[in-house]
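Note that one protein chain of the assembly has been removed; the remaining protein chains are unaltered in position.
The chains carry the letters A and B, assigned in the order they are written, with residues numbered from 1 in each.
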Amino acid sequence: MVRRVRTLEEKKTLAVRVGANFYIYLLLFLMYVPVLALVIFSFTGSVNFGTWSGFSFELYATLFQDEEIMRALGNTVILALLSSFCSVVLGTLGAVGVHEWKRRSKAVAESLTQIPVVTPEIVLALSLVIMFVFLGNYVYAGFGLSFWTLLIGHICLSLPFVYLSVKPKLLQMDPALYEAALDLGSTPRKALYQVTLPAILPGILSGFLLALTLSLDDFIVTSFTRGSGLLSGAQMIETISTLVQARIKKGPLPPQMRALTTLIFLFVLLVVIVVTILMTKKRKKSHHHIDRRNA
Amino acid sequence: MQWKNSKASRFFSLKRKYLAFPYILFLVLFILIPTLLIIFYAFSDENGNPSAEAMIEFFSTPSKISVLVVSLFMGLQTTLICLLLGYPAAYFLADKKINKNAVLVVLFIMPMWINFVIRTGATRDLLSAIGLDGGTHPWEATLIGMVQNYLPFTILPLYTTMLKLDRAQMEAAADLGCSPFKVFIKNVLPQSLPGIISASEMVFMPVMSSYVISDTLSEGKITLFGNSIYLNFSNSQWNAGSFMALIFLVLIGLSMLVTRRFEKDPVASRGGGIW
Partner (left out) sequence: MKFTFVFPLILSLLVPFSSFSESKGNQEAGNEVTFYSVFTPNIEIKKAPREHLTLRVYNSADYISEDPDIIEMFEEYVLEHDNVDLEVIYETFDTNETMLSRVETGSAQYDLLCPSDYMIQRMMRNGMLHPYAFGEEKTALYSHNSSLEDWPNSYEDYASPYLDDWFGKIEGILPDGSSAPLSEYAKGYMWGTLGFTYNPYYDAFEERGLTPDEVKVQINDWNVLLDDTYQGTFQIKDSMRDTYSVALMQSYDAELQVLRNAYLKGEWIDGSSYSEEQYSADVNTIFNNVTRVEEFNSLLQRIYGEEAETETVDTILEKAESSLRILFDNSYGLEVDSGKQDITVGRSGIGIAWSGDAVYSIELGEIEEDVSLYYAVPQTGGNIWFDGWVMQDYPGLNQEYAQKFVDFISRPDIASLNMDYIGYTPFIAGEDIMSLVRDWYDARSYAMYVYIDEGDYDNGYHDFLYDENGDKVFQNGSGVKEVDIDGEIYEADFGSIDMTGSSLEAPKVEGNLTTWEAYFEEQEWDVTLVDLSYFFEGTLTGDALVYSDELEEVTAENLLGEMETVIVGRGFYAQYPLMEMLPSLAVMEDYGENNASVLRIWEAVKSDSLEPWIIAVLVTEIVLIAGGVLAFYFIKRRSRHLRKTRKKERESEALSSKA
């Protein structure tokens, strides 16, 4: 047996591989430094971020007792789910509908969709508030900012992304399928549910997830368009973003936020790993099928 | 089946294309009309009469122009740094020889799921712990925060275009004697151009308009366009604020005009297509 000697070429590729991986992990590490620091210091009770005062779960205990944070968290989640749901319904219907439009009117709809995508959040928020106030001043005096205006703001934020996620799936779909279903005696509604919907479902899901991230992370639109309602009752709606922003204006990050971030981080990490593993398995399976068929 | 031919059924049995009506209605009501209102407010005075006051004031006030320049500067720096850092990362991630781990890509977009206000607060505390606080180093601190926040938005569109790279062509070029540098310039770069454009768009404008990051990390020392609009708005100077918003809209229009030949995928830039 001859000992395999690495050629110069192989050595080079190995070096590139190691270097590239090192670079990727370094970048990841730098990106995660603040988050990791939050995670580490969530296991100590000290008020000041950066001082270690012994291991404890104190912050987790106080996190769940902090009514204000819990309320803001509830608001954030409800708002995100609700606005994403509305966006998904509106956006999917929009994509399915516009797909059937003629070229010119389609172009108009597409550019209308582009506006909220490219407009900075602050302009979007300002324009919405101006309109709401305009409505209040000139159209209906009782109209003011409320939960509904906030919801509209968040839908504006995520709606085009749902549309844009669904659209490519529609383009990939074989148009003959739908027609075939109709020809085979299916009602249009049934055809829509049984043919179109499954085909675009991945797009809808991805749109929903996108809408969620956008809504969960939003600060500007929320702070402009919010009124009273949701869990805040008759008080101004606070979300995690607005609450934290108000607190960090006054001083360091509230310690309980470290615990909250850790929990969110772990949750998301778990979801990501599970989803990715499932997807890879599925992909491998389908590859396998193809391989067998080809053979 | 009787029902199917009734008047009611004809009324309800609409064509698929009508499904888009609520969508379009929503966009017109809450996107188009408000945008038009911005234009209206930008060219009127406090009492709603037409006036060019806000425009004249904007262009005759050096400080507002300087905010614009500073915002452009900040936007450009962040975009360039993000591209410089993100381009190789995206290239490596998309190269099957280097990275086989699908989780790695997702890890790059995961920070998006953690509230950015919290992340910014943590970054501020960390930076001041290592002596790079906003009071003494406002530019560095803000830039670090911006890059940290917008890097995922650059890596993703780059990654999706890199996946489509024609690697056979690159190898062919190398085999035919092209130096790696030449391969990069003549082959990789042109192929990934749409990704670069798309990534730049995802970073440049949002940085200019960002409010929380610059305000928090520079201890209020750096005012970007977003902060300025916020300041005007919170001091009841709606017309001036609207005009600044209009400037933004014009800038966006211009950038879209320049880059319209490239197909863009904002969904991918936000991490939509990953799963």
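What we mean here is this: contacts are C-beta pairs under 8 Å (C-beta built on N, C-alpha and C of every residue); 3 or more make two chains touch, one makes a residue touch a chain.
On a predicted model such as this, the values are computed, not experimentally measured, just so you know.
Screening B:L32, B:L76 or B:L104 against the full complex identifies B:L76 as the residue touching the chain left out. Annotation: of A:F22, A:F57 or A:W148, A:W148 touches the absent chain (contact as defined above). Residue positions on chain B in contact with the hidden chain: 9, 12-16, 18-19, 22, 61-64, 66-67, 69-70, 72-73, 76-77, 80, 128, 133-136, 138, 190, 218-223, 228, 231-237, in rising order. Where chain A meets the omitted chain, the residues involved are 67, 70-71, 74, 78, 82, 85-86, 89, 93, 129, 132-133, 136, 143-148, 179, 182, 187-189, 191-192, 226-231, 233-236, 246, 249-252.
As a convention for this text, only the chains that are shown with their structure count from here on.
Note on chain placement: the centre of chain A and the centre of chain B lie 15 Å apart, centres being C-alpha means.
Interface residues of chain B facing chain A in the complex, by the touch rule stated above, are 13, 15-24, 26-28, 30-35, 37-38, 41, 85, 88-89, 92-93, 95, 97-99, 102-104, 106-108, 110-126, 129, 148, 151-152, 201, 205-206, 208-209, 211-212, 216, 226, 229-230, 233, 238, 241-242, 245, 248-249, 252, 256, 265-267, 270-275. Interface residues of chain A facing chain B in the complex, by the touch rule stated above, are 13, 16-17, 20-21, 23-24, 27-28, 30-35, 37-38, 49-50, 90-91, 93-101, 109, 112-124, 126-131, 134, 152, 155-156, 159-161, 163-165, 188, 192, 202, 205-207, 209-210, 213-214, 216-217, 219-220, 240-241, 244-245, 248, 252-253, 257, 260-261, 264-265, 268-269, 272-273, 275-276, 279-280.
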